[in-house]
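Missing here is one protein chain; the remaining ones are kept as they sit in the complex.
For clarity, chains are labelled A and B in written order, and residue numbers in each chain start from 1.
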């Protein structure tokens, strides 16, 4: 199973904790900017880090969701909230490192979410949806709670698009693994490549200000 | 089963695809007004069209929900997003047609959602709730994501009330079908009538500016 491929590897598990931690930091920082109290900082850090996985598990029927049952992830998310409440000036300073690690988290959550859905025998389309929820829902819930338009809708840089490509590729990788009997190692190499592809696409978009087009610009209707 | 009654009929299935399509158009249009990029337009179109059914399925435990598993509905919703990104000036022009089709979609989603819940052996009250979620949750999620007060709360015209009446009538129709052994045809005729009733109530409310009363207007408390 694909999920096993990712989670059987200590390096990957380490990166996943790092991804949760980084998402928690960025969530906590948003709460600090609004001058909320420590409890709210922890809530927002937790929901940003684990809200995506919770959404995936609710839609998948894998209940109760990992975001309230897995001690390691919950403690990591809460720890990120505590830490950012103390070292927030330094975190602000490290803005560029945050963007880099967040891009890594984006790829990882997309691959992991898709893989988990496939392990639950979802179709490819459903798995791609669930991978995107894993990657994008946490930040969306954070923005809804902070009463802002979600940044994935607002931000002109590519954010959702790389995660979508990552989800699609993960589905193909799982199909290829089944078809050519690549085994656990082969699958993991494919998964690592996909995380890197998502990461590179995201970083290129930020670095070179690449954006996605909007609706066709037309101001007159061709109807009578 | 009631749901079978509706879905066994090609005409009805066609209308349901039309309803999804129209809801997607109206959702995409809202995203275009906010000048979002194509990806956001697709997301908002999809959530407006299928978010109601997703909410129903999550609450019903029918997971993963139809909104991420049914290829036909997903492609219809995404197609509506693509199309409105191109022909939005024409859609704006057709405002009155949109209100008419949206009213049709309202009735259809209410009847269909209630029927699906009854097919899952929900009680009448639960089925009526789930029918209303099907009809109303998509637009509500769209408005929450766009950071606006949901239009079903804000809009003074009757919107939720016709859908509520439709859900109640669907429960009664299912009971009547069981009781008098009306068969599939009888049930479908009843369902069609209910869709028409919801449609007419909604259109009358818009055409004649009929609104629902608010809280009793009193400014002094009778307490000491």
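We adopt the following convention: a contact is a pair of C-beta atoms (placed from the backbone, for glycine too) under 8 Å apart; a residue touches a chain by one contact, two chains touch by 3 or more.
Just so it is clear, the structure is predicted and the values come from calculations on it, not from any experiment.
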Selected residue (touches chain absent from view) among B:39, B:73, B:129 or B:199: B:129
Residue touching the undisplayed chain, where the options are B:18, B:66, B:83 or B:144: B:144
Touch list for chain A against the chain that is not drawn: 31-32, 34-41, 43-44, 54, 58, 61, 63-65, 68-69, 71, 74, 84-86, 88-90, 92-94, 144-147
Touch residues of chain B, complete complex, unshown partner: 58-61, 122-123, 125-126, 129-130, 140, 144, 147-150, 152-154, 156, 160-161, 164, 211-216, 218-223
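Going forward, only the chains that are shown with their structure count from here on.
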Length of the line joining the C-alpha centres of chain A and chain B, rounded to whole Å: 31
